[in-house]
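As you look at this complex, bear in mind that one protein chain is not there, while each of the others sits in place.
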Amino acid sequence: MAQPEQSWTLGQLAEWLNAELTGDAELRIARPVPADSNDPQGIAFAESEAFLQKGLESQVGALIISRTMPAVTQKPTLRVDSPRMAFAWLLHKVRRPLAIEPGVHPLAVIHPEAEIDETASVGPFAVVERGAALGPQTRVHAHAYIGENCVLGEKTEIYPHAVLVQDVTIGARCTVFSGAVLGSDGFGFVWNGSHRVKIPQVGRVVLEDDVEIGAGTCVDRATSGETRIRQGTKIDNMVQVGHNVTIGAHGVVAAHVAFAGSVTIGDRITIAGQTAIKDGVTVCDDVILGGRTGVMADIDVPGDYLGMPAVRLREELRQLAALQRLPDLLKRVKQLETELEKLKSS
Amino acid sequence: MAQPEQSWTLGQLAEWLNAELTGDAELRIARPVPADSNDPQGIAFAESEAFLQKGLESQVGALIISRTMPAVTQKPTLRVDSPRMAFAWLLHKVRRPLAIEPGVHPLAVIHPEAEIDETASVGPFAVVERGAALGPQTRVHAHAYIGENCVLGEKTEIYPHAVLVQDVTIGARCTVFSGAVLGSDGFGFVWNGSHRVKIPQVGRVVLEDDVEIGAGTCVDRATSGETRIRQGTKIDNMVQVGHNVTIGAHGVVAAHVAFAGSVTIGDRITIAGQTAIKDGVTVCDDVILGGRTGVMADIDVPGDYLGMPAVRLREELRQLAALQRLPDLLKRVKQLETELEKLKSS
Partner (left out) sequence: MAQPEQSWTLGQLAEWLNAELTGDAELRIARPVPADSNDPQGIAFAESEAFLQKGLESQVGALIISRTMPAVTQKPTLRVDSPRMAFAWLLHKVRRPLAIEPGVHPLAVIHPEAEIDETASVGPFAVVERGAALGPQTRVHAHAYIGENCVLGEKTEIYPHAVLVQDVTIGARCTVFSGAVLGSDGFGFVWNGSHRVKIPQVGRVVLEDDVEIGAGTCVDRATSGETRIRQGTKIDNMVQVGHNVTIGAHGVVAAHVAFAGSVTIGDRITIAGQTAIKDGVTVCDDVILGGRTGVMADIDVPGDYLGMPAVRLREELRQLAALQRLPDLLKRVKQLETELEKLKSS
């Protein structure tokens, strides 16, 4: 294994994390692990009683817990304000960025009219087409395709096998994962009485700063104008973003979600997996859409929604509960009809 | 930006589009844009009152509207028979085909037993395997993989990173977008009491003329025989087409749809997003399946269907409406039971 072996003492970690240490300060910790790991050199975090229990029952070396939790004596612990944030800090510490050599790999194909910042890295078999521009410290990995007039802002990273077809503008510090396709044609055809006539798709895709695009996700270019994902929004794997969609800032969108054409989404949205939003629909800021929601009409009020068609979460749960009682209800109505008949004929 | 800057006067456009011009014939128009664009050099189209309003309120330079709409004085307009078709013509005019050099790129790998038409183009890092044949004016872009015995008809275009695994036959004027995989194995296994035994998949994939395959879409090869998509059908992104499926001519299929194995679909179908069709099911011509429909049994009558299991649209809407009244219905039945009890005991 090529990665450098590293480890720290629990005492070092306590100092770095400003934690209250219980147990052996000399215990060597090599890596962050889940609470149910049996790695004696691992350290896990527990924010709930359930995870604490898992951690105590496993062979994990040490635990990061909250200062608000009672002291633990069975196992070394670090008590901190936010165990999750402390754990994330450790994850950062052991994270290895994806390998890439500095500069342009001799087996990359760069168009003479592309602009590559001298601090950019381009991996083997990457292609950068005419008019493309790679900003400072951008990382374009092996097999990536950076099409005509595509622009990458500072520190943006394009993973192996991601494709930017044409006219895609990406801000700073974005990540596009493997297999993602940005700038493919929007899906637009007109029926002329005998066959489907293609509406050419000539618009752009714009990702603002700090956007993350998951593996296999497709963001279609606009018919004209632009498809835009605003600052800080994170999109999971295999999500479909149709032509002329706008997704607001600081949202999260889980896997297999689909935005049909010309959908407009507000800021700070949370969308769970397999949800779909009908073409042309607008959803306001601060909306949470539960798993597999089907949004068929505009949503103007922040809050939780679920179901197809989407309704307020509470209403959907009421409907689902009622639905489970439906077979029984059928029997009760039958019973009522019988009894009423008896009453009438008596 | 490497693309040539172009523009036309509104008068020129009026002449080309056979339009009735209102306003300044010398106004310079550089590009088609959406109606809510604020681009003073842009021209948008409006077929409805709502889009006309957007266009009048925005800073867009000019509007294409219908001859049947009342004249507009606030902004230059072109009045035509079909604003949508006029706009599509403009989109065609500004569309830039994906960049590719003529001929075979020196960094492509072509098997000596592959046939490449002298008018075909093959991009860098493309691979063309033994027995493959690229017809006249085909365009195989960077990183595409054209597997053994794959055949491309005249003017067919394979986008960067599309994969034709083996035995895929494609007609004329087709487009296969990035990340699509044609000819991957169908999903067939037999449980032998202890593990899953693979059924080898040896059939073909056939796309007839004028088919479009979206980004990330997978069309599995047949177990034996063929998986076929007929003439003129357009498939959106991340659609699953199982082994031995047949999809008829001139259909449209939206993103995330799934056809299980051996499904047969008629001509001129419209299938909205996330719909799924059970293995072995047959759907007749001229069927419209609404979003997220689940087709569990054959459909023999043209028309609109929705729901899971799929029923006629009207019926599904009736059920959905009834469902919303269900919690209230539970209360009403409870009330009936109470009152009936009272009546009986009185």
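Read from first to last, the chains carry the letters A and B; within each, the first residue is number 1.
To be clear about the criterion, a contact is a pair of C-beta atoms (placed from the backbone, for glycine too) under 8 Å apart; a residue touches a chain by one contact, two chains touch by 3 or more.
Model, not experiment: these values are computed from the prediction.
Undergrad: Touch as defined at the start, partner being the missing chain; which of B:Gln41, B:Ser82, B:Thr119 or B:Ser184 qualifies?
TA: That would be B:Ser184, which touches the missing chain.
Undergrad: Thinking of the whole complex, not just what is shown, which of A:Ser66, A:Asn237 or A:Thr282 touches the missing chain?
TA: In the complete complex, the chain left out is touched by residue A:Asn237.
Undergrad: Tell me which of A:Gly61, A:Gly131, A:Gly153 or A:Gly179 is the one touching the absent chain.
TA: Residue touching the chain left out of view: A:Gly179.
Undergrad: Write down which of A:Ala14, A:Leu27, A:Val104 or A:Ala142 is the residue touching the left-out chain.
TA: Touching the chain that is not displayed is residue A:Ala142.
Undergrad: Under the stated touch rule, tell me which residues of chain B contact the chain that is not displayed.
TA: Output for chain B: 107, 109, 113, 125, 127, 129-131, 143, 145, 147-149, 161, 163, 165-166, 179, 181, 184-185, 187, 189-190, 194-202, 216, 218, 220, 222-225, 238, 240, 242, 244, 256, 258, 260, 274, 276, 278, 294, 308-309, 311, 318-319, 321-323, 325-326, 329, 332-333, 336, 339-340, 343.
Undergrad: Extract the touching residues of chain A with respect to the undisplayed chain.
TA: With respect to the unshown chain, the touching residues of chain A are 1-3, 31-34, 37, 42, 44, 84-85, 88, 91-92, 94-96, 98-99, 105, 107, 123-125, 142-143, 159-161, 177-179, 210, 212, 214-216, 232-234, 236-238, 250, 252, 254-256, 273-274, 291-292, 320, 323-324, 326-327, 329-330, 333, 336-337, 340, 343-344.
Assume only the chains that are shown with their structure count from here on.
Undergrad: Taking each chain's centre as its mean C-alpha position, how far apart are chain A and chain B in Å?
TA: That pair's centroid distance is 25 Å.
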